[in-house]
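To keep things clear, I will list the structure first and then write my remarks on it.
Let's turn to subunit A:
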Amino acid sequence: MATDTRASTRAQTDKAAEQLAFFRRMLEIRRFEERAAEAYATGGIGGFCHLYIGQEAVAVGSLAALRPDDYVISSYREHGLALARGMSMRAAMAELFGRSTGCSQGKGGSMHLFDSSLNFLGGHGIVAGQIPLAAGVAFAIRYRGGDQAVVCFFGEAAVNNGAFHEAMNMAALWKLPMVFLCENNRYGMGTALERASAIVDIVERACSYDMAAEIVDGMDVWAVQAATARAVARARSRSHPTFLEVRTYRFMGHSMSDPLHGVYRTREEVEEHQRRDPIAALAEELRASGVADEEALEAIDAEVKAAVEDAVEFAEESPEPGPEALLTDIYAE
Partner candidate 1 sequence: MPTVTYRDALNQALREEMQRDGEVFLMGEEVGVYQGAYKVSRGLLEEFGPLRVVDTPITELGFAGVGIGAAMAGLRPVIEFMTWNFSLLAVDQIVNSAAKMLYMSGGQYPIPIVFRGPGGAALQLAAQHSQAFDSWYAHIPGLKVAAPATPADAKGLLKAAIRDDNPIVFIEGEMLYNMKGEVPDGEHVVPLGTAEVKRAGADVTLVCYSKTVAASLKAAELLAADDIDAEVLDLRTIRPLDIERLIASVAKTNRCVVAEEGWEFCGVGAQVVDYLQREAFDSLDAPVLRVTQADAPMPYARNLERAAKPSAERVVAAAKRVCYTE
Partner candidate 2 sequence: MAKKVVMEALSPTMEEGRVVTWHRREGDAVKSGDTIAEVETDKAVMELVARTDGTILRVVAGEGDTVPVGDVVAFIGTPGEELPAPSPAAPSPATQPQPSPEPASAAAPVSAEPEPAPLPVGPTQEPDGQTGRVKASPLARRLARDRQVDLRVVEGTGPGGRVVKRDIEAFVAAPTPSVSIPTGAAYEDVPVSQMRKTIARRLVQSIGPIPTFYLTAEADMERVAEAREALNTGNREPRISFNDVVLKATALALARHPSCNAWWQETHVRQWRDVHLGMAVAVEEGLITPIIRHADRKPLAEIAREGRELAERARARKLVPEEYTGATFTLSNLGMYGIDDFTAVINPPEAGILAVGSVTTKPVVAQGAVVVRRRMRVTMSCDHRVIDGATGAVFLQTLVQMLENPLAMLL
């Protein structure tokens, strides 16, 4: 009985620590993205910049289910994924600023964050282009007889692309240890899912490949973590792929050049989804379970904001790539 109590207490402590860690990580992503938007507006960041705000639970929940030697690859909406995977805010922000201290030495930018030390295989700019790459990484795992898994992130618009189907087919055919993690945020840029896909429950796409699949609530970080853990276990133990349709919502426009709500969705719709803000939900959970009070949460927020500010300062003070960088890394020596 006593043992059980201790175990239960430890479990409660672990749970509380995880809750706080998830909260902090999701908040880091939120504040990072908000600050990136500000820097974009003032010219520090250029080009395309696709924010992750609203989808934080997907990144934090799914990547919490991975080991360090697993692999992560994504589309271009990957800032949150890079941070959730463990990339420092400094390296990520410096990359957005195009500085030599960025994770890709300033040569990749917002859409191409890479970190080989984290097995973070990059953000990729062509819709669905990263999906066959993920299958290749999974192929390499199988080739070497390893037990790692690959999680490949893409938006729901990618499922209408041939590359998705070609990769799904080969993954199922060859039993590749990977997770197809579809972040269904309801819009491919300005085109609603219903206007682009013949089927609305896109989880059904997996049926044609006889692949295990689930629908997951992407606003619930615990649900995402659990579903990903199941999928990864399937990859590790049986080298089977899984398709996860994770339903989420982006609170911002498609990119910085796209308004929050415009011709393709209403303010009311955005506000309705914002009522299910995953960070607010986790904060409520923390308060309700007594793990943290408002003051504690605000203290965390203050720390996170300071860390983001530090990252911006770091980026701003970092040197731009030297002129010689233009012509390096084109060919491996």
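Criterion applied: all candidates are chains of the complex that A comes from, given by their letters.
As a convention for this text, contacts are C-beta pairs under 8 Å (C-beta built on N, C-alpha and C of every residue); 3 or more make two chains touch, one makes a residue touch a chain; residues count from 1.
Just so we're clear, the structure is a prediction, and the values are computed from it rather than from any experiment.
Candidate 1 is the partner touching subunit A in this complex, chosen from 1 or 2.
On subunit A, the positions that touch candidate 1 within their shared complex are 71, 73, 102-108, 112, 114-116, 121-122, 124-126, 129, 131-143, 162-163, 166-167, 169-170, 173, 328-333.
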